[in-house]
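Only one protein chain is missing from this complex, and each of the others stays in its spot.
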Amino acid sequence: MYLLRPAAYNVRRIVPNGLRTMAGQADPLTDLKVDNDGVAILTMQRMPVNSLNLDLLQDLSNSFDEVAKNKTRAMILTSASPTVFSAGLDIMEMYKPDLKRAEAFWSTLQEVWLKLFGANFITAAAINGHSPAGGCLLSMSCEYRAMVAGKYSIGLNETALGIIAPPWFMDTMCHTIPMRQAELALTTGKLFPVDEALKVGLIDEIATDKDDAIAKCKAFIKKFDRIPPLARSITKLSIREGPLKRLQATRKEDVAEFIKYVGNPKIQQGLEMYIQAMKQKAKK
Amino acid sequence: MYLLRPAAYNVRRIVPNGLRTMAGQADPLTDLKVDNDGVAILTMQRMPVNSLNLDLLQDLSNSFDEVAKNKTRAMILTSASPTVFSAGLDIMEMYKPDLKRAEAFWSTLQEVWLKLFGANFITAAAINGHSPAGGCLLSMSCEYRAMVAGKYSIGLNETALGIIAPPWFMDTMCHTIPMRQAELALTTGKLFPVDEALKVGLIDEIATDKDDAIAKCKAFIKKFDRIPPLARSITKLSIREGPLKRLQATRKEDVAEFIKYVGNPKIQQGLEMYIQAMKQKAKK
Partner (left out) sequence: MYLLRPAAYNVRRIVPNGLRTMAGQADPLTDLKVDNDGVAILTMQRMPVNSLNLDLLQDLSNSFDEVAKNKTRAMILTSASPTVFSAGLDIMEMYKPDLKRAEAFWSTLQEVWLKLFGANFITAAAINGHSPAGGCLLSMSCEYRAMVAGKYSIGLNETALGIIAPPWFMDTMCHTIPMRQAELALTTGKLFPVDEALKVGLIDEIATDKDDAIAKCKAFIKKFDRIPPLARSITKLSIREGPLKRLQATRKEDVAEFIKYVGNPKIQQGLEMYIQAMKQKAKK
């Protein structure tokens, strides 16, 4: 991968704000490079499973801004983990949260989605491993998805965890696969094996490995070589206008809904049980 | 089928209101049992073809309430007829109707749909025979459809009878099959043979007989064994919110539209011709 852009762009960005420090995070949570095709490769590297906590979400939000600011034509989102694209929202952000942080967490998740689903630049996901819940949301928000073959799965499985995917998660899925399939998948919390994901249209192509997934994303991006970028991006945002406007108009209510949700003792009880089970599993 | 619930629930309910008596109906119009899986089986038995008159609609509306009140996790809708799931709306409710009754008829049909399409519990249809018009609406309002193989058909064939399916019938179809297919089906009044219904997505599975259809519905219901019911139902209602809100906001206008329709002399003339033709056919 050849570094085309000036150093200030290609090297890791400075820590964007105090929150990363606050969380005591030292290593960069993502890696952002621009290769010789002018395509930005944004790699999530919050090990082990790219759980989307506030810090990773803020890093993603800032990274999208950088890609936009540098007028990079396209961005491929992928993971540094060999088996997980992203495990979705970090459950620890929901377990007995500080109110301010919980608000920032959800609001930043909204921002990440608004910036990614509504990106002016071309977006594609090289899904090199499991992609449940929030991981699926990120990949569905891109314009193209190549997923590595293997025993991985992808889907909005929120209901299986007793959680409810907010309307904009649903909108994003209905933008990708038929309504009927979306209802079935959302209510059953279905995680699609790779071949089923292709069949239903949740992904566009199956890749042999991560490099192949990135190559397939680049082949998609290449389709726009002769398409004037402004016409392309206005057209994209026009067809995505409905879901974007819907969240923009209800951001506050959507945060309030999340705060109400995490404040529910039953939900906290469920999360505690889940965390205990995870800890038991980890001990073995 | 083992009766799990207390007698007050499993035996036939008392006649819910005066209207059933008014119509001179003695036999119960539906049978409602809960089996040992905790699944309610609601069998329409207004012979010979489960025409949806006011009485059957009120029975269905009450039955849905009972299923909800008893917190039964799931309901399978089927028919006692060997060849007909439901023939749809009873044309006699539209032919020279009493105004009050016509209003009650349409309003109850709205209620039946709002309760079934918007049910908190899991819903599935074991379609053991013909399922035109209102019969198709009932089955599409469920979350899953298994249809018995045979020379049966299913579809919203209203236009073929010179009738117009109201917007919420259309919404229900567009929630089930792609818009393009819905437009073709609705304008041509298409009744899909079983195999075509499967292909277009109007049904989910083909069953060998009624028992198999019920078994297939139960296999669908089993998918929710580990899904927290509240997360499931909120998710379902969220994705069905659009059509539900649309009718809720226009119930009065929708009843007025029906009253205007049945008050149209041309429509009455058409119905009279249709009824005469049926009578002639019956004589042969």
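So that you can tell them apart, the chains are marked A and B in the order they are listed, and the count of residues begins at 1 in each.
As a working rule, a contact is a pair of C-beta atoms (placed from the backbone, for glycine too) under 8 Å apart; a residue touches a chain by one contact, two chains touch by 3 or more.
Note that the structure is a prediction, hence the values are computed from the model and not measured.
Peer 1: Which residue, B:A80, B:A160 or B:A215, contacts the hidden chain when the whole complex is considered?
Peer 2: B:A160
Peer 1: Which of A:P28, A:G150 or A:P178 sits in contact with the chain that's absent?
Peer 2: A:P178
Peer 1: Could you tell which one of B:G38, B:P178 or B:P229 touches the chain left off the display?
Peer 2: Answer from the full complex: B:P178 touches the omitted chain.
Peer 1: At which residues does chain A meet the chain that is not included here?
Peer 2: Within chain A, the residues touching the omitted chain are 143, 174-178, 201, 223-224, 226-228, 230-232, 234-236, 238-241.
Peer 1: Spell out, residue by residue, where the missing chain touches chain B.
Peer 2: 158-165, 167, 170, 174, 178-180, 182-184, 186-189, 270
Basically, only the chains that are shown with their structure count from here on.
Peer 1: Roughly how big is the turn, in degrees to the nearest 5, that lines up chain A with chain B by CA atoms?
Peer 2: Rounded to the nearest 5 degrees, it is 120.
Peer 1: I'd like to verify one number: the distance from the centre of chain A to the centre of chain B, where each centre is the average of its C-alpha atoms, in whole angstrom.
Peer 2: It comes to 40 Å between the two C-alpha centres.
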